[in-house]
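Let's turn to chain A:
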Amino acid sequence: MTLIDFETYRWDAQNCVRCSNCRWVDFIWMASLQFSKICPSSARYGFDAYAAHGRLEIALALANGELEWSPKVLEEIYTCTLCGACDVKCLRNVGLEPTQTLEWMRQKAVDDGQGPMPEHKAVAENIANNRNRYGTPNDNRGKWLRSDARPVQKADVLYFVGCNSSFKQQQIAQATAKLLNASGTEFMILGEQEWCCGNQLYNVGLVDQAREMAEHNLKAIEESRAKTVVASCAECYQTLKVIYPKLMGKSTTDLGFEVLHITEHLDQQLQNGKLKFTAPVNMRVTYQDPCRLGRMSEPWTHWEGKRGKYGIFDPPKPRRKGTYGAYDPARNLLNAIPGLQVEEMERRKDQAWCCGASGGVRDAFKELALWSARERIEEAKEVTGAEAIISACPYCKENFTEVITADKERLQTLDITEIMLQAISPEGKEAC
Partner candidate 1 sequence: MQIKEALIGIVGAENVSDDPQELATCSRDHSLSPARSPNYVARPQTAEEILKIVQLANETCVPLVPSSSKVHFNGGAIPNLGGIMVDLQRMNRVLYIDEYNRKARIEPGVTWAQLQKELAAKGFMPLFPLLPHAQKSALTSHLERERILIPRFEFDEPLLTTEVVWPRGEIMRTGAAIAGIGEDTGSVARGAFPHGPGLDWWRMFQGAQGTFGILTWGNVKIEYLPEVNKTFFMPFDDPNDAIEMIYRIGRKVIGYELLMLDSTNLASILADQWPDDFHKLKETLAPWTVILILSGAPILPEGRIEYEEETLQEIAKELSYSDLKTSLLGLPGAERKVVDLLRNAWPEDRTYWKWAAKGECQDLFFITTLDKTPMFIEAVGSVVVEHGYSVDDIGYYIQPIESSRACHCEFNFFYDPADPKEVAKITELYTDVARVALNLGAFYSRPYGILADMVYPRATGYTTMLKKTKGVIDPQNIMNPGRLCF
Partner candidate 2 sequence: MAILKEAYQALESIVGPEFVSDDPGIREAYRKGGYGKNRPALEGQALRPGCVILPGSTKEVQQILKICTQYKIPFIPIGCFGIATQSPKVPDVLSIDLKRMDYLEIDEKNMYAICGPGVIYAQLQAECLKKGLATEGPGCGVGATVIGNHLNAGVGPLEYRMGWAQRRMLGLEWVLPDGDIVTLGSTSLDDEDYFWGEGLGPDLRGVLRGTFGWQGGMGIVTKMATKLFPFPGQDLERTGISPRTGFNMPPHLMKWLNVFYNSIEEAAFAMHELSKAQVGMALMTAPFSWRYFSRATSKEDFHESWQEALPELKETTPYMMRIMLVGLAGPKQLEYEEKVVREVIGRVGGDVREGRPFDESWINNADAHRIMFPGGMETSMKFHFDSLDASIELAKAAAELKRKYTPPLLDDYGIPGWLQMGDFGHVAFCEILVYFDPTTDPNDCYQHEVGFVESVRQDLELKAYCGLQGSYGPEPQIIGPAYNNYHLKEKELQDIFDPLHISNPPRPLDYAYGIDLDIDLSPQK
């Protein structure tokens, strides 16, 4: 069974006017021909089957039995980073929610025994066997910890570390821990009781397996009695805040704890004077809004009902338009760092260009993921002349790093925790 009921969104697919807004940066914010696109998959492949509106047509045909599954059709639906830009754009002018259908198609692919892509299955298998994406024993999850990062046994704040920072880019976890300490935040971690959040499982349509992760992690959090869960990974953050309630048929407000991204938490600490940046970081940087921290992070409100004439939801359904994404905390933090010059790219906040890593794309369609990252790096260089592109999600950084290394770019990429670490202690510089 798919989690999403296509019959609720059939009306959207039928009534998409094909204005193509979902392929472009908000027209007000569009500032140049060069950086005017917003849908990576459509920009990369050209055919409309790779844009939200084309995928809606495909969904309709699949639902009506007018289109058969094929490897190509799977490619058409999985070469999408589920970055949410199409929803933001469509909701501005037309009022449809294409990503609901994009998610449904993947769930249907799995249901029909067609999806996900083999690469996704491999990751899913790792998770099934080892509770993390990488297939290493989950006992190693806490190994990133260094002596200078000090979690406590019991605290109101739980740091949900995530697979990537636990196993691959551990410096992000280390920086996060130090920043929590430096801001006077006592925090705990779940250690091996932390399982992969399941973001990718959900995104590729593996709903049941994703729910298993949700159930486990929610239970672990409940048992920890944490009041606030802080994530340094934008994917984990969105999973906890949005996908879990969606999977569990409830609203974000019913979770029983607050979910914050590290940037949100530290911004609060900055505002109330508990965090101070004292060491200058003389650098010109630009900031990448991770999709899942920005436009896709609005809280989830559970809705049940039916759809009537004119596409009216009964009862009314709240739409998530990307308005209340966490855009400002990261900017507040960066702007508070002495010596740091922060320049905006043309595509920013709700209109940010996806780095290309998400939605299972980096695993199954690496070429698209790197292409998307390369586009963003060009923008960072051309528009801002930046020395570094800062993100707030390990997957963005990982994807950027691969391109920067391959292309021998002079531009650096850093996670926001890493640059903040430099600003609280001169040693931070060496640590990065």
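Here is how the candidates were picked: all candidates are chains of the complex that A comes from, given by their letters.
Convention: contacts are C-beta pairs under 8 Å (C-beta built on N, C-alpha and C of every residue); 3 or more make two chains touch, one makes a residue touch a chain; residues count from 1.
Predicted model, so just to flag it, every value in this text is computed and none were measured.
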Ask   = With reference to the defined contact criterion, which of 1 or 2 touches chain A in this complex?
value = 2
Query = Which residues of chain A touch candidate 2 in their complex?
reply = 11, 14-21, 23-24, 26-33, 36, 46-49, 51, 53-55, 57-58, 61, 66-68, 70, 72-73, 76, 88-89, 91-95, 295, 308-314, 316-317, 319, 321-323, 325, 327, 349-351
